[in-house]
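Below is the structure I would like to discuss, written out as structure tokens.
A protein chain is absent from this complex, but the other protein chains hold their places.
A and B are the chain letters, set down in written order, and residue numbers restart from 1 in every chain.
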Amino acid sequence: MAITREEVLHVARLARLALSSDEADRMREQLGDILAYIRQLDRLDTSGVVPTSHAVETGTPYRDDSVHPFGEKEEILKNAPDREDDFFRVPRIIED
Amino acid sequence: MEFEAVIGLEVHAQLATESKIFCACSTGFGAPPNENTCPVCTGMPGVLPVLNRKAVEFAIRTAVATSCRVQTRSVFARKNYFYPDLPKAYQISQYELPLAVSGHIDIERNGTTRRVGITRIHLEEDAGKLVHAGAFAGAQTSLADLNRCSVPLMEIVSEPDIRTPEEGGAYLRRLRDILVYLEVCDGNMEEGSFRCDANVSVRPKGQKEFGTKAELKNMNSFRNVEKALEHEIRRQIEVIEDGGAVVQETRLWDADAGVTIPMRGKEEAHDYRYFPDPDLLPLHIDEAWVEELRKTIPELPGEKIARLASRYGVPRYDAELLSSSRLLADFFEASAAAFGGNPKVTANECIQWKEAIVAGRLSPETIAHVVEDRETGTISATASKTLVEAAIGTGKPVRQIRDEKGLTQISDAGALEAIVDKVIAGNPKEVESYRAGKTGLLSFFVGQIMKETRGKANPRMVQEVLKARLG
Partner (left out) sequence: MAGIPVHEWTLLDAARAIREREVSSRELTRALLERIDRVNPRINAYITVLPEQAMRDAAACDEEIAAGGARGPLHGVPVALKAIFCTKGIRTTCGSRILHDFDPPYDATVTGKIREAGAVLLGKQNMDEFAMGSSTETSWFGPARNPWATDRIPGGSSGGGTDTGGSIRQPASLCGVVGMKPTYGRVSRYGMVAFASSLDQGGPIARTVPDAAAVLGVIAGHDRRDSTSVDVPVPDYLAATGRSVRGMRVGLPREYFADGLDDSVRTAVEKALEALVSLGAESVEISLPHTEYALATYYIIGPAEASSNLARYDGVRYGYRSEGAKGLIEMMSRTRGEGFGAEVKRRIMIGTYALSAGYYEAYYGKAQKVRTLLRRDFQEAFAGVDVILTPTAPTPAFRIGEKVDDPLTMYLSDIYTIPCNLAGIPGISVPCGMSPDGLPIGAQLLGKHFDEEAIFAAAAAIEREIPLPRVAPEEG
């Protein structure tokens, strides 16, 4: 099933994946094959079948509304690639 | 050509729970950056959400209070997009199957009732805050504070039933009041616990199809919502009348300039790729739970305003003011009962001292006693103000303060006659002028008597006695 280079680049942008030109080409081919394989599901008549949206169908469990502070701020920040005091620091958004 | 506006309002209300919607961090405002965080709300690898029951209760109560149908089964969905204040790169929200649908709010304006439909109510989590480092535009970085991540939000979407900016303002205020009555939200637009976006379009009057709509954001007060709507409606009409077409876009309200401007940057194709969140199971809400919560719904603003107006004979405008807070309304009713006299007088008094009452600095008895003393002439109007202020300051019973300060008026006719006679005797020239027709001099005599009594004479009685004596 053919997928165009434009579609590949669009999906890559949605997924925030920078692809080299070679990668984009390879991806187009491989994705095309995989998507073609996947389309065999079209052969199945699933009208009236309820989708399995959850692996378990019981109701979602709850927690009480009580505060239990994690209390270890440094643990949350310690892996930050860049930080300023207790903030996570990132590059600004640049308008295209 | 005459145009009409079609407006839909989308409100995000921060729920007043103690803890966040999917983890046990505090929702408290104003903490140092990244203080109220944990692995779950910061999207660490391997974490999972667990739903706060209270958030669900608050949403159910809101749904009941706005006549919505609570769905027996609703589903949490992931809204996927990338942003530094969104740690999981998806927001847990509800999409195809929201918690409640098909409600309405009635707003009364100029004697008529307008019904604004509510399309849906659903639960979702808030994102964090991104601050742009440095005050100058050339700053290269932004700073992310994730304290607000996962604070529970309730999204309430109205039908596009609103036709004027004023209606929009009235709808928002009524909705806010309902949420505050239910104690599910602080309702503070300036602080961000109650947020509003608008969808606005115009169409020729009589046309069935909607025009192209623009989405408005960045309105941080009710007044600003009204102004932004006003401006946008005019702008769209102008565009059309000039032969152009309205563009479907997001526009930001610039309060300083008084205009809406298109959002900067290329309009990202918003493909959120919603799908049911596999980490949360379906939300099951049965009739029994809804009924149990229905019992906890207090008298709502609309009902209260109508009842106060009819039962106490207060003008509707005053009833609305009194109903702006449950505390104030309850206070008024208690105070009117304690006074037992004309409730309109109590109403005026309560409205005058609104701030102090809502701040909990006064008791219903205080107002009742002050009103009673003033009506019986025991104290003057000036004294009553002094007494209430003193009651706020000291917390003492108001009659105790009155006696301590000796603020009881002289209202005894006999005592007053003696003083009146004294003043008349001491000012023969003015008496003559008055009797000759200068009736304006009455206030001079009143002033003299007030001086004589150091302000304690009951001015009304003084006038009566003076008129009688002067002839």
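Convention: a residue touches a chain if its C-beta (ideal position, glycine included) is under 8 Å from a C-beta of that chain, and two chains touch if they have at least 3 such contacts.
Note that this is a predicted model, so its numbers are computed, not measured.
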> Which listed residue, B:A31, B:A89 or B:A306, touches the chain dropped from view?
Replying inline: B:A89
>> From the list B:R273, B:K396, B:R435 or B:K467, pick the residue that touches the absent chain.
In response: B:R273
>> What does the interface between chain A and the hidden chain look like in terms of residue numbers?
In response: 3, 7-8, 11-20, 23, 27, 30-31, 33-35, 37-38, 40-42, 44, 46, 49-56, 58, 60-61, 63, 72, 75-76, 78-82, 88, 90-94
> When the complex is taken as a whole, what residues of chain B touch the one chain not shown?
Replying inline: 39, 42-51, 78, 80, 82, 84, 87-90, 142, 144, 271, 273-275, 278-281
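We take it that only the chains that are shown with their structure count from here on.
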>> Just the number, please: Cα centre separation of chain A and chain B in whole Å.
In response: 40
> Okay, in this complex, where on chain A does chain B touch?
Replying inline: 14, 16, 53-70, 73, 76-77, 82, 84-93, 95-96
>> Residue numbers of chain B touching chain A in their complex, please.
In response: 17-19, 24-26, 32-39, 42, 44, 50-56, 75-76, 82, 84, 131-133, 139-146, 264-266, 271, 273, 276, 278, 280-284
